[in-house]
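As you look at this complex, bear in mind that one protein chain is not there, while each of the others sits in place.
Naming follows writing order (A, B and C), and every chain is counted from residue 1.
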Amino acid sequence: MKFRVHVRVLPRAGLLDPQGQAVEHALAALKFGGISNVHIGKAIEFEVNADSADRAQAEVKRMCEQLLANPVTEDFSIAVEG
Amino acid sequence: MKFRVHVRVLPRAGLLDPQGQAVEHALAALKFGGISNVHIGKAIEFEVNADSADRAQAEVKRMCEQLLANPVTEDFSIAVEG
Amino acid sequence: MQRVAIVRFPGSNCDHDSLKAAHDAGLDSYYVWHRETDLKQADAVVIPGGFSYGDYLRSGAIARFSPVMSSVQQFALKGGPVLGICNGFQILCEASLLPGALMRNAGLAFLSRPVDVRIERTDTPFTSRYHVGQVIRLPVASGDGRFTAAKETLAELESEHRVVLRYVNAGAIDAEPNPNGSSREIAGICNPARNVVGIMPHPERAADLRTGSTAGADFLRSLAAPAAASAA
Partner (left out) sequence: MTATTPVSSSSASPFPGERPVTPAVVKEHNLNDHEYQMILKLLSRTPTLTELGIFSALWSEHCSYKHSKPILRAFPTTGPHVVQGPGENAGVLRLPDGWAVAFKIESHNHPSAVEPYQGAATGVGGILRDVFTMGARPVAVLNSLRLGPLDDPRNRYLFAGIVRGVGDYGNCVGVPTLGGEVSFAPGYSGNPLVNAMCVGLLREKDLIRAAAHGVGNVLLAVGARTGRDGIHGASFASEELSEKSEARRPQVQVGDPFTEKLLLEASLELITSGFIVAIQDMGAAGLTSSSAEMAARGGVGVELDTSLVPVRESGMTPYEILLSESQERMLVVAEPARVAAIQAICEYWELSATPVGRVTDDGLFRVIHDGLTVASIPGQQLVDDCPIYYPKAAESPDTVARRRLAPTVTPPSNEIALERLLDAPSVASKRWVFEQYDSTVQAETAIAPGGDAGVFGVPETSFGIAVTVDCNSRYVALDPYEGGKATVAEAARNIACTGAVPLGITDCLNFGNPEKPEVFFQFREACRGIADACRAFETPVTGGNVSFYNESPTGAIDPTPTIGMIGLLRDLTKRVTSHFSRPGDRIAIIGTTRGHLGGSSYWAEVLSCVGGAPPPIDLLAERQLQRFLAAAANQRLLQSAHDTSDGGLAVALAEACIGGPYANSTIGASLDCAAYGTGLPDDALLFGEDGARLVVSCHPDNSVALEQLAAECQVPLTFVGRVAAASDLSITLRNTIVRWDVARLRQIYMNAIPRRMRQAPLVSPEEGP
């Protein structure tokens, strides 16, 4: 079965995120109010063949650990779509 | 009310996505099989104050149009969390 | 003559500069392609700068899986001297041969300029000809040059005297002394055994009198002929 996968990789909480800050300022400059805690990372999307959604999830987790995220600086989250 | 927002900004379909290609090859080289259509973009997360989830969604859509996504080369999608 | 393997990845672009600087330093330098696993009796390995795999995903993230890296890993474990310059430093961090990571410059833009750096340690194979506290000017050219590590790692690096190179304010009137927001002004570090060194500035670009500076020449000359003079 083919599953659509959405991975989010974001800078670890507590690490300086200058890109997030820059966007937060830019949003404020455009008069968007009440915005806080902007963080910017990577969205990774792809399709994967697997026997089940759980298998897909497990497989993608390994991908994240090995390649898609840097454990020193990044956290990841995975969403598998039917 | 405060809402948590997840925005995904991805390269437009049809446009060359060299980053996606490189990662697709790298995953294959790492023996992760059955992966296709890898695309890489930005994940943007923040909190926003709004009266309702719908309002938040509408506001974030404007942010995407004005700042967060490049309409020439990127598509975006928004998820608002209660 | 000492043999230096210059590892080339698809997208390396300082390979030739490193080869030449090593040659000029009196070393027998040669390329090893990333798909090879034979380091050909290397006495030392240099991982040069550039954009391995386009720096896609993260700088150095894909290169670390190249076949050659397992050989480099073994070589390093046996105490062989390994120098990573710029992208080479990023690859060594991704491969966990060095701690920490190099993140987007604080200024968010690629930054190409000369920087002043202080030699903090001379007890590595690549800095033995310098003296502690010596300030030299070298070019940096990188987008991801901000050295970052967990607090404990930073503390460890300091207490074990593994910070090899630090950005300092030695002059340039109106440019930030820390060009990229690196933690503790770190420009270069080494592993606990001190044989693996990673630095962001480019000494190989300051190693030829014809074009001006030879301030960086001693990184590779240290390999060829470690000076006995100074010890840290």
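We adopt the following convention: contacts are C-beta pairs under 8 Å (C-beta built on N, C-alpha and C of every residue); 3 or more make two chains touch, one makes a residue touch a chain.
Since the structure is predicted, the reported quantities are computational estimates derived from the model, not experimental observations.
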Query raised in the report: Looking at C:Gly60, C:Gly84, C:Pro99 or C:Pro114, which residue reaches the missing chain?
Result: C:Pro114
Query - Given A:Val23, A:Val48 or A:Val72, the one touching the chain that is not displayed - result: A:Val23
Query raised in the report: Per the definition of touch given earlier, which of C:Leu77, C:Ala155 or C:Ala175 contacts the omitted chain?
Result: C:Ala175
Report task. Provide the residue numbers of subunit B that touch the chain removed from this figure. Result -> 11-12, 14-18, 22, 62, 65-73
**Report entry** Sites on subunit C contacted by the missing partner chain, in the whole complex
**Finding:** 10-11, 13-14, 16-17, 20-21, 33, 49-51, 53-56, 109-114, 139, 141, 143, 170-175, 202, 204-205, 207-212
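By our rule, only the chains that are shown with their structure count from here on.
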Query raised in the report: B-C or A-C: which has the larger count of contacting C-beta pairs?
Result: A-C
Query - Rounded Å distance, subunit A centre to subunit B centre (Cα mean) - result: 9
Query raised in the report: If you average the CA atoms of subunit A and of subunit C, how many Å lie between those two points?
Result: 30
Query - Where subunit A touches two or more other chains at once, by residue number - result: 42, 67-68
Report summary line: Touching two or more other chains in subunit C are residues 57, 61-62, 65
Query raised in the report: Mind pulling up the subunit A residues that touch subunit B in the complex?
Result: 6, 8-10, 20, 23-24, 26-27, 30, 32-50, 59, 62-63, 66-68
Requested in this report: Write out the stretch or stretches of subunit A touching subunit C in their complex.
Outcome: 11, 15-16, 18-19, 22, 42, 67-68, 70, 72-73
Report summary line: Residue positions on subunit C within touch of subunit A in the complex are 57-58, 61-62, 65, 93-94, 99-101, 103-104, 106-108, 146, 148-150, 181
